[in-house]
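Entry: subunit A
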Amino acid sequence: MSHEEFIPLAERKHLREKQIKKHNIANILTHWFNAGAGALLVLTGLGILFSPRLGIVPDIWLEFVRNVFGGTANLITFHYTVGLIWMAVMTFNILVGFRKYFIPFARNRMMLDKDDIEWLKVKPLQMLGFVKDKPLPPQDAYNAGQKIYSYVVVVGALLIGFTGVIMTFHQLVPWPWLLQWALPVHFGAMGMIIAGWIIHVYMGAVFPEEKEAFFSMFTGKVSALYARLHHSKWYWRYVTEEAEWEDSVLEKGRQLQEEAAGAD
Partner candidate 1 sequence: MADKKRYGFVIDVERCIDCRACLVACRAENDVEIPYTRIWVRDLGLKGEFPELSRTYVPYNCMHCEEPPCVDVCTSGATYKDQETGLVLVDQDACIGCGFCVDACPYDARHLDKTRGVVDKCNACAQRVEMGRAPACVATCLGESRLFGDLNDPESDVSKALKEAKSVQRLVTEDVNPGPNIYYIHGDVMESGVLPREPRYTAAETFWRKLAIPAVAAGVGLSFLGQAAFFTKQLLEGEKEFEE
Partner candidate 2 sequence: MAFQGPNLTRREFFKVASASAGALAVSQFVPPRVAKAAMRSGILDADGDGYIPTMCEMCVWRCGVLAKVKDGRVVKLEGNPDHPHSKGRLCARGQSGLMTTYDPDRVLKPLIRVGPRGGGQFREASWDEALDLAAESMLQLKNQYGPEAMIFSSTHNLSQVQFENLLNAYGSPNYGTQRSLCFNAMVTAFSLTYGVEEPARDYDNVEFILLIGRNLLEAISTSETAALVEAVARGAKLVVLDPRFTKTAGKADEWIPIRPGTDSAFLLAMIQVIVSEELADCDFVKQYVVGCDGIIDAMSEFTPEWAEAKTGVPADTIRRIAREYAAAKHNALAHPGWRTSNFINSFQTERAIATLNALSGNVLTPGGCLIAENPEAAGVPLGKPPQPPYPRTTSLRLDGVPWRYPLVPLKLGIFQELRDAILSGEPYQAKGWFISRQNPVLSIPDRAKTIEAMSKMECIIDVDVIMNDTAWFADIVLPEASYLERYDPLMALEGKVFIRQPVIEPQGDARSALWIYKQLGERLGLGDFFQYEDEEDYLRQQLAPFWVDLEILKTRGYVEPDAQREEEPEITFNTPSGKIEVYCETLGNAGFSPWPTWEEPTAPGPNEFYLLTGKVGQHTQTATQNNLFLHQVEDKPRMWIHPKPAEARGIKNNDWVLVSSPIGQIEIQAFVTEGIRPDCVYMTVGYGHISKGLTTAYGHGSSDSDLHVTYTDPISGGQALSQTYVTVEKA
């Protein structure tokens, strides 16, 4: 086990039951929207690649998907329509409330700090069975691995979006070479994301330690124990904020009481 901290059993039980909110509704919707759109895009996108010379996609899928959509033209139209909608939604997501929501989100959950770098050096070795006794540095709401994956997704999405737009509006592109290179770049970026996604799915949904993480993408909540063990920096910041909030509520109550007494 990689997370070393001794918590007494009673506290452990208590923490296991306490639920804290990790993902707000926007995060959840965005995640699943990406997942759904991504699935459609990957499946239809691969379905477009008919060339026997490329030979990547099995004929069964190529024929099936063309049957479903009634021809290559419709398939392509569907693919880029979903792509454009996905791009529009994501852009909207990021731009609306950019300062209020996206900036703090990026600061904590995307930027890498010293702990993250250390984690990146230690964790892979631990997974392979080495240096089991070395303590893992504390992580924020998303661990370094998740942060790296977010980069993969962002870079990949930008590349895919840019090349996708080029290919969608190919009538307006005056340079054939741009279109031609857009294809392998689009494909490569997709491949990169899928490779990362395989890890993301395993680590986020299948790996038992992270079971709570998987369910949190539906409920938005994780147990306090999980948070304290796996994402301690976020946990303690959350707890501190909660305590401060409780203090301020108590203080407010005392003030009100005093005022009420003074009024008598």
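Note that contacts are C-beta pairs under 8 Å (C-beta built on N, C-alpha and C of every residue); 3 or more make two chains touch, one makes a residue touch a chain; residues count from 1.
Keep in mind how these were chosen: all candidates are chains of the complex that A comes from, given by their letters.
Treat the numbers as computed from the prediction; the structure is a model and nothing was measured.
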Selected neighbour of subunit A [touch, this complex] from 1 or 2: 1
Interfacial residue positions of subunit A with respect to candidate 1 in the complex: 1, 3, 48-54, 56, 62, 66, 71-73, 75-76, 127, 167, 170-174, 176-177, 179-181, 183-185, 187-188, 190-192, 194-196, 198-199, 201-202, 206-209, 225-226, 229
